Every structure is written in structure tokens, then in C-alpha cells.
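All protein chains but one are shown in place.
This part shows subunit A:
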Amino acid sequence: MKILVCIKQVPDSAQIRVHPVTNTIMRQGVPTIINPYDLFSLEEALRLRDKFGGEVTVLTMGPPMASESLRKALAIGADRAVLLTDRFFAGSDTLATTYALAQAIRKVEQTFGKQDIVFTGKQTIDGDTAQVGPGIAKRLGLLQLTYVSKLVECDPEKREVVVERRAEGGVQVLKTSMPCLITMIEGSNEVRRGAFEDSLRAARAEIVTWSAKDAEIEDLTKCGLKGSPTIVKKVFAPAPRSEKAAFVEPEKTAPDSAEALITAIFARHPSLESDLTKLASGL
């Protein structure tokens, strides 16, 4: 099987700080990681390859330094890495991103063969739109299976896939055909660490690097800012709450503190007393 996994390099959001005076994101020194949700998709792709043979290609669009994430993906076990990088892509919203990525996937298919399944992450932790997977699927005419919690069956001969998909109030069991696009949800599998040989291979591997021209992306008006219908007009910090918390002085014993706390809560929100009484008596 030939499987392609889209990954995105993102800043480790646990370490992002906002400058207290200028309200801008302080990116300097913030380490970058592979978008954590993408790893579940990568793992699922590797499992299919291990079972049926074939190869896994990872693809990212980003600045040249995004090659670090591709190398990490190789070290986890991917077979080939493609970096799509060009200043024309700067400022892309999801529509422009999916145009570029879909074109690049076409080029991958011309160069390395038809792909049976394309995986993307469920969403990223920075842009967090969850729109890129559906966008690529639509542009390439792939059947779309998002929020997959389990790949139940995959039959490369019959070209069939059966998945469990997380829906509101339950799980849909869906059957579809390849080629398709799948996004896995977190916790759907245990992501492997990667073998020692893979890390050696990753360190030496050549990363296929394409500009817009290399990937035969001809219509540059569909890329970057020009190709983005959404316009970010304003970035600002959330308004700080005007009043601070009313602090309750702890008493000597816990029961006294508890009484003081409840009194303070009801003093602040008098309607809560009757609401809570109703709720508690409804038990």
C-alpha cells in the first residue's frame, strides 16, 4: 500500500508566552514539535504498511526549518519525506493551504505512484481549524472519514476500508472505498518510539524539497495571502476581568473555612442558594 501522511510543524503551545506589554506571541526560543494529533495518523499509516507492505510518505508545507519535523517522522518510521516550501505560500489560510497541499499530493503521485490512503491529523494545536483534511479530500475527490477512533478493516485487494467514527452520542461504523482521506482522533492508538535503525536512516535521509514550481503549482494567485479568502484584521489579548477574586480568609478548622466559603459564595451570588437547594432536593 502507498500511504501519505500530512504533518504540520507547530510551536509547542505549552511553552508559548504572551508578551505582557505588547501582547504579541513570544515565539523566540519556543521549541517546535510535530502537531501531536498528526502522530496518531502517522502511527495508523505505519501499522498498515507493516501489515500490507508498501511505503509511507510524509508531507509538510512550511518554512525550510519544517524539515526537522519531517526528519522526526522518518525516525518514527516513515519511508520518505517531502517538504513543500516557498515564500508564495506565506500567509495561507486553509483554502490556500489545501490548494497547495492537494497539488503537492498530485505531484507525489506522479513521482512516486498513486496513494491508497491520505491521512491528516484531526486538527492542529496552533491554527486549530480542523479544515485542512476535509479541504484536501474535496480537492482530490477522496472519500472522507474524519474523527476515526478505530480502523476496523482495510482490504487493499477489494479497496475497502471500514472504520469507527466518533459521532454525537455514539459511534458510526462506516464502509468506504480507497482512495480515501482519514483523520484519527487522539488516543486511537499508541504512537511508537521508532527503531534505532530508523533514527540512523532519518539522520542521513534526503528530504525531497519542492518549491511551488517544482511541485508544478502553477496558479500562484490561489496560494498564500492572495489565495486566502479569510483576512485576519485584528489580533488582541482577552480583556482582563475587571474585578479580582474575593478572597475568603481560611479559618483554623476546615469546617469553619467551609462555612465561610459557602457564606461568601451565597453573598456574591444570592440566587445560587435556591438553585442549589432545588438541585440537591431533586436527587
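In this section, a residue touches a chain if its C-beta (ideal position, glycine included) is under 8 Å from a C-beta of that chain, and two chains touch if they have at least 3 such contacts; residues count from 1.
Everything below uses one rule, namely that contacts and distances are computed from a predicted model.
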Omitted chain (choose from "Sugar ABC transporter permease", "(2Fe-2S)-binding protein", "Protein FixB" or "Thioredoxin") - UniProt protein name: "Protein FixB"
Residue touching the undisplayed chain, where the options are A:35, A:98, A:115 or A:189: A:98
Touch residues of subunit A, complete complex, unshown partner: 11, 13, 16-18, 22-25, 90-91, 93-95, 98, 125-135, 137-139, 143-147, 162, 164, 166-177, 186-187, 225, 228-241, 243-248, 250, 253-255, 257-262, 264-265, 268-269, 271-272, 275-277, 279-283
